[in-house]
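A protein chain is absent from this complex, but the other protein chains hold their places.
Let's turn to chain A:
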Amino acid sequence: MASVEFKSITKRYDALDVLNDVDISISDGEFVVFVGPSGCGKSTLLRMLAGLEPITAGSISISSEVVNALPPRDRDIAMVFQNYALYPHMSVGHNIGFPLRMVGTPKPEIERRVSEAAEMLGLTPYLARLPRELSGGQRQRVAMGRAVVREPSVFLFDEPLSNLDASLRVRMRGEIKRLHQRLGTTMIYVTHDQIEAMTLADRIVVLRGGKVEQIGTPLELYNSPASPFVAQFIGSPAMNIFEGTMDDECFVRITETRIALGTRPSGISSGAPLLVGIRPHDVALGDPGRGTLSGELQLVEEMGNARLLTIQVGGTSVQIETQHQIALLPGATVHLTMPPEKLHIFPK
């Protein structure tokens, strides 16, 4: 097990800054997920930790030792790739045992550890098969077996579930979580899927445009997003964001509606433009009156346990999630109430 530290990491390809002054500190045994949209630099950051990409500036430490100049094989890490990267000319058993053979582990020891890893991942019946004879989920498990068998200090996962179908993804997600609970090894996981991030992580690092947007536990990010980007990225359906202004006293103005806030947000002066966010399940349909927003119902999506309504409020498309049965038809005028304590205020 090991701690990992990224210090002022910058990555530049010619004139393009892929990562800019990134600082992340990961504790021993922690499960940290890097999440962000495509091109935000999350995979690059992971590959730099693995030693597969050179670092333009900054330093990476594993267990307090700077590893910038160490080749991948000397970093005591294991990595599961997005496309599995199984060696197609080797059987499952040879794939799993490959890292041990490369470091000269005695043959009986290799056989013991391979069969242990195969047992743990349910691969024992497939040890003699070639990767092409396996299903997607089994290949994914072989890739995990190859990582597990080394008993590394840090596990790296680069979007390992993105090629699996939805149900298999949920099952494999559970297996990865169980693996972490069982081994207690530091794991760093890259994904663009916020649900994977929320369900797996001890802490989430949200990246955007090569910079860290926010670091926190899943609930911290969900309940107290530091920016509209994090607010909209974490949580599904995404948080609604309205443009507004800070009225005098403790009111925000959205379109022509004044909504009372319990307390005045710090650092925002009267008249300042701001962004107001609210999660879809925190908005309620109500009667017309003070402090409600009016809009036109555009779409009703039935989800079984709830309904997702899309409503046009001024120039903003708003989604609300409600448990109640809806008898309204698209085109109807609806009134929205937004509890002040559920509002997230962001300076613009």
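In this text, a residue touches a chain if its C-beta (ideal position, glycine included) is under 8 Å from a C-beta of that chain, and two chains touch if they have at least 3 such contacts; residues count from 1.
Everything that follows uses one rule, which is that contacts and distances are computed from a predicted model.
A chain of the complex is left out here; the name its UniProt entry carries, from "Multiple sugar transport system permease protein", "MrpA C-terminal/MbhD domain-containing protein", "ABC-type dipeptide transporter" or "Sensor histidine kinase YesM", is "Multiple sugar transport system permease protein". Checked against the hidden chain, the listed residues A:I9, A:V22, A:L86 or A:L161 yield one contact partner: A:L86. Considering the full assembly, A:P131 is the residue among A:P131, A:G145, A:G216 or A:G277 that touches the omitted chain. In the full complex, chain A touches the omitted chain through residues 47, 50-52, 71-73, 75, 77-79, 81-89, 98-99, 102-103, 130-134, 136, 139, 146, 150, 163.
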